[in-house]
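Every protein chain except one is present and positioned as in the full complex.
Chain naming follows the written order as A, B and C, and within any one chain the residues start at number 1.
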Amino acid sequence: MSEKKKIDIEYSQLDSERMRINVGPQHPSTHGVLRLEVEVDGEIVTDVVPHLGYLHRSFEKHCEYMTYPQIIPYIDRMDYISAMNNEWPYVMALEKMLDVKVPEKVEYLRVIVAELNRIANHQIAVATFGLDAGAFTPFLFYFRDREYIIWILEKLSGARLLYNYFRVGGVAGDVYPTFKEECHDVIAKVRKTNAEVMNLLIHNNIFIKRTAGVGILTPDVAINYGCSGPVLRGSGMAHDLRRDEPYSIYDRFDFDIPVGKGEVGVVGDCWNRNMVRMHEMEQSCRIIEQALEQMPMEGDVTAAIPKRIKLPKGEIYSRAENPKGELGFYIVSNGTDKPERLKARGPSFVNLSVIPEISKGYMFADLILILGSIDIVLGEVDR
Amino acid sequence: MGLLNKLDDPYEGGGIVLGKVEELLNWGRSKSDWYLHFGLACCAIEFMAMNASHFDFMRFGTIPRTSPRQADFIMITGTVTFKMADRIKILYEQMAEPKYVISVGSCSNSGGPYWEHGYHVLKGIDQIIPVDVYIPGCPPRPEAFEEGMILLQKKISRQAIFNKRKRLGTE
Amino acid sequence: MTAQEIFEKLRTEAGDAVIECVVQPSYDPFIRIAPQAVFDICHSLRDDELLAFDYLMSLSATDLGDDLGVVYHLYSTKWKHKLVVKTQVPKDNPVVPSVERIWRSADWHEREAFDLLGVRFDGHHNLIRILLPYDWEGHPLRKDYRTPETYHGMKV
Partner (left out) sequence: MLSEFGIVFLYFALGVGFVGIALVAAWLVRPSKPNPIKNSTYECGEIPIGDSWVRFNVRFYVIALVFLLFDVEIVFLLPWALVFKQLGWFAFVEMILFVLILAAGFIYVWGKGDLDWDKPRPYIAKLEDLVVGRKKPSKL
């Protein structure tokens, strides 16, 4: 009797056509106006093509017409979630070119304000990441706490979101009397909420099942793609400008660089990137506390601001550790008070270019999670 | 039975509310209009803070809807670039009829800080879609969002549905 | 290693393709190289054990009047040193070999340089506009750029 051939058709061998879907500019979870053209086979993502430029506001063209101090509000509007950190590399570059000596009090104030903004940025990052995974409560917890931070920054600079607070050689507004107490109790609140969200969301079994082992990015691919910030540190690479290239007075504080260790899932997956952000909030609290103790209270913050800023002819590239990664400014000056060319290297723009590599083969819902774990903001991607 | 003898104090124990059908319809429409959930730029972050528990945008009866088919009004929160303008035109057309537009922030009102050299920025959303309420500010404070929302509700509740002459007057 | 030592090292290897090393006040020290040797020099910059520039910080294009300049900012995560490499191409045929195959982060930076300044990178797998709409004419960051009157019927 002829040997009955066992027909075992593996489902994936049955070729089915692929459908192209637009996770388009108007989508609840693209963190802004980003279009992902996704090629889907059933439910498995086979290819992702990001389309950018929906928020390209011609920032670099503006820089050629604006004088140096006038550019600071435009820089705020690049990464509008952490506006204070944006201004720092730009202002440092100008101070290095003009070699302006920044008073101690201003340096401490800049560190405190930048770290507060880093906490606010990570709060939004973890909150929207929880939203992408379907958890709504951390969003409400974190936005309630972010309001406390926003009120402090509002009392300092007058604005809630886009501060225009840094000046070359100083800062705009001085410290108000109850600044230290409010910072301390905001840090206490942030720590309490972090502890709550740690076991509410981060160690929640459903969240772990959804995010562990998804979107794995190996360190050498991350470096080659130029990733930085929590995306690179989530893959186990301890590269942080505040430690490797200490700018301003970061060498006076002792804090450690959280790195994805893979307690849950694989190193370099969504869960570890998110865990790095949670730890970084704790490290920022430590930095703020040390800065508050050592901060000299006397001295005028606007003393060292030069009246007229006219840069000598030259070029400079300065970078700083933004909450989303390494923000760099390449300024070409031709001796007048307007830059000839200013190129902004935004961390979100570079981190986003990894998406096509790390989202192949996952379910469609995981693609949304991978995008949330990269934590991009479109103002910086499209500039 | 003397139902109408309580005419001068209609709510005192009577439980009967007299009014036009328009007012009833407009009351229903204005107090529960859902908006199309999408954010463009910095105003969207203020809008998220607005949606969170501290400012609680939902007390105006608004629910974020992600598809234009179920949205009553659209909030343009952020800078409108040309590449995005075509998409917003499509989204606006795909919304179901009585639809309204709130333009949030000086970027979508008039191009904002990008009006002078913004070669890729649309100078004001009213060039492509009719706008009902403008909210100034860059980004506007959440309280300004609430004022914009109240203005929209006032506009909706003043609309006349059946009386053609009145509708042309107040539109 | 400072820029001068790297310059000597490259000078011995690449010969005259490495034109000069400029160290001036208020300038980041940079090395100027000939455009056609970009790929080989960058390849050796990345793979050489002593240099190990495995992190391309940023690739930017600048308009230098009658030339278009391309600037590479490199960083080494191993030796923690930085380097700036510059090259210039005439404006009428601005062609630079693409380094996309050496550092993947150059892919989008080159597309943006092409989009905003019109520098063409040959060897790039899909050199199309990245920020501006695909049917936009002109390259906005050039000094002689005149913004169009209308786009899709909307006034610019």
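Quick notes on this structure:
As a working rule, contacts are C-beta pairs under 8 Å (C-beta built on N, C-alpha and C of every residue); 3 or more make two chains touch, one makes a residue touch a chain.
Since the model is a prediction, treat every value here as computed from it, not as a measurement.
Considering the whole complex, the hidden chain is in touch with A, B, C.
Among the residues A:216, A:249 or A:264, only A:216 touches the chain that is left out of the figure. The hidden chain makes contact, of the residues A:42, A:158, A:296 or A:312, with A:42. Against the chain not displayed here, chain A makes contact via residues 11-12, 14, 16-27, 35, 37, 41-44, 213-214, 216-218, 220-221, 224, 357-358, 360-363, 366.
The missing chain lies against chain B, touching residues 67-69, 87-91, 93-94, 97-98.
Although one chain is not drawn, its touching partners on chain C can still be listed: residues 13-15, 17, 37, 40-41, 43-44, 47-48, 101-104.
The rule is simple: only the chains that are shown with their structure count from here on.
Counting C-beta pairs in contact, the pair that comes out ahead of the other among B-C and A-B is A-B.
In terms of their C-alpha centroids, the spacing between chain B and chain C amounts to 47 Å. We define each chain's centre as the mean of its Cα atoms; on that basis chain A and chain B are separated by 32 Å. In chain A, the positions touching at least two other chains are 53, 56, 58, 61, 382. Across the assembly, chain B contributes residues 83, 119-120 that each touch 2 or more other chains. The touching residues of chain C, when paired with chain B in their complex, are 131-133, 140, 145, 147, 151-152, 154-156. Residues 24-28, 30, 54-58, 60, 62-63, 71, 73, 77, 80, 84, 103-105, 107-108, 116, 129-133, 140-141 of chain C are the ones that touch chain A when the two sit in their complex.
Those residues of chain B that touch chain A in the complex are listed here as 36-42, 44-46, 48-49, 52-54, 64, 66, 78-79, 81, 83-84, 87, 91, 113-114, 116-121, 138-139, 141.
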